[in-house]
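Below you will find the structure I want to go over with you.
The other protein chains are all here in position, but one chain of the complex has been omitted.
We call the chains A and B, going by the order they appear; numbering starts again at 1 in every chain.
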Amino acid sequence: MKVYSIYILNKAGGLIYQNDVNPGLNRLSANDYLVLAGTLHGVHAIAAKVTPTINGKEVATNEYPNNQNAILLASGKLQDSNSNKSGLQSIETDLFNLYIFQTLTGIKFILITSPNPVVHNLQQINREVANKGELNKQYAQANEIFKHLYIIYSDYVMKDPFYSLDMPIKSSLFDTKVKEIV
Amino acid sequence: MSKSSKYNGDDIWKNNVEKINSELFTLTYGSVVAQLCRDFNNNYHEVNNQLDKMGYNIGLRLIEEFLAKTGVRRCQTFRETSEIISKIGFKIFLNIVPTIENWSSDNKTCSLILPEPNPLTEFVELPITTDSKISKELWYSQILCGVLRGALQMVQLDVDVNFVKDVLRGDDRTEIRLKLNKVLKDEIPAGED
Partner (left out) sequence: MSNDNDIILSSATSMSTLTINEVSKDGFGYNPSVGPQSNIITPEASTFLLSSKKSIITNNPNSIYDKNIINKKNLEISLSSLAFLFCEMVNWCHSNSKGIQDLETRLNGLGYQVGQRYIELIKLREGFKTNKREVKIVEILQFIHGTFWKAIFGKTANELEKSQDVLNEYMITDNVPLMSKFISIPKEYGELNCSAFMAGIIEGALDSSAFFANVTAHSVPITGYPLRTVFLIKFDDSLSIRESLRS
């Protein structure tokens, strides 16, 4: 998986950071990036409202343990810091994949990466399994990057007295650390 | 839950936190408080306010590291919140674990009892003077109240935080009172379930 771009959105959906870490994507105009950020923010929120129902009742999607705090208290071990569960999580196309990570405070980290690897005809029989495996693998990789991104954000952005909350991030140290991650 | 929590934030503290000698922190904080006392001409109410403000600004930022390094989820009750604050929050930032007691019947107000020594007040004594103004007015560790208020606000909890007792003033213990005003439901980001 190759990471093309990293965006960070504040809780109002404003684009506060963008870094095209690897070439491969067409550059958009500055305004288009803002529109993209705002749109993803909106679609993410709407998606959270689209939930399957059975006989008019919402079905709880219990993919994640909801006793995570109890596990944290009991084990003292780091848990998954992604709180994006019912919102838009990923978009997959033939040309790129896009992943969204959201913190409990409402900040969004967005990754645009290379698409899922092509599954050849030979593997047709196992296509579903293989595809899912690759998919999960890439999703897990993205989540791993998010986890580190969030930590360096809390170090190099939050502890910089020259950064104002919700404003664009200009820290050169943060840029360096982002490059080290991907 | 409390019985199983003997590990507290130990694993995170051991493996995911860069540690320093607490004395540098203690002396630095002392230097700040003394400087503020000078800047405000020993108007300790102003000093308390300023410490609270600084703490608040810290809280708004510190919450991100807290979430990034723990993966805490939204708490279901304020009791759960208080336990997380004490066993995980205080542990990974100050390496102390305050006890929680004095719950009000509606479960919205409680006290955090800070253990001694703690990294803010180690070696600290308020000056002995003929005038007891300083020990009546100054809340030396007021910054902590601001931190808690700011951090909780970022996860949509409107909370009042203040000191009611301080060992430095001659009290038997150091006690912070936490009061949940309300959960700002409208501001909870979309996408959590």
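Quick note on the criterion: contacts are C-beta pairs under 8 Å (C-beta built on N, C-alpha and C of every residue); 3 or more make two chains touch, one makes a residue touch a chain.
This is a predicted model, so every value here is computed, not measured.
Trainee: Go through chain A and note every residue touching the omitted chain.
Mentor: Against the missing chain, chain A presents residues 155-156, 158-162, 170-174, 176.
Trainee: Take the complete complex as the reference. Which residues in chain B touch the chain that isn't displayed?
Mentor: 17-25, 27-32, 34-35, 37-39, 41-42, 50, 54, 57-58, 61-62, 65, 92-95, 116-117, 119, 122-123, 125, 127-131, 133-134, 143, 167, 170
As a working rule, only the chains that are shown with their structure count from here on.
Trainee: Roughly how many whole angstrom separate the Cα centroids of chain A and chain B?
Mentor: From the centre of chain A to the centre of chain B is 31 Å.
Trainee: Considering the complex alone, what residue numbers of chain B touch chain A?
Mentor: Against chain A, chain B makes touches at 1, 4-5, 7-13, 16, 60-65, 67-75, 80, 83-84, 87-88, 154-155, 189-193.
Trainee: For the complex, which residues does chain A have touching chain B?
Mentor: Within the complex, chain A touches chain B at residues 11, 44-45, 47-49, 60-61, 66, 68-70, 72-81, 83-88, 102-107, 147, 150-151, 153-155, 158-159, 165.
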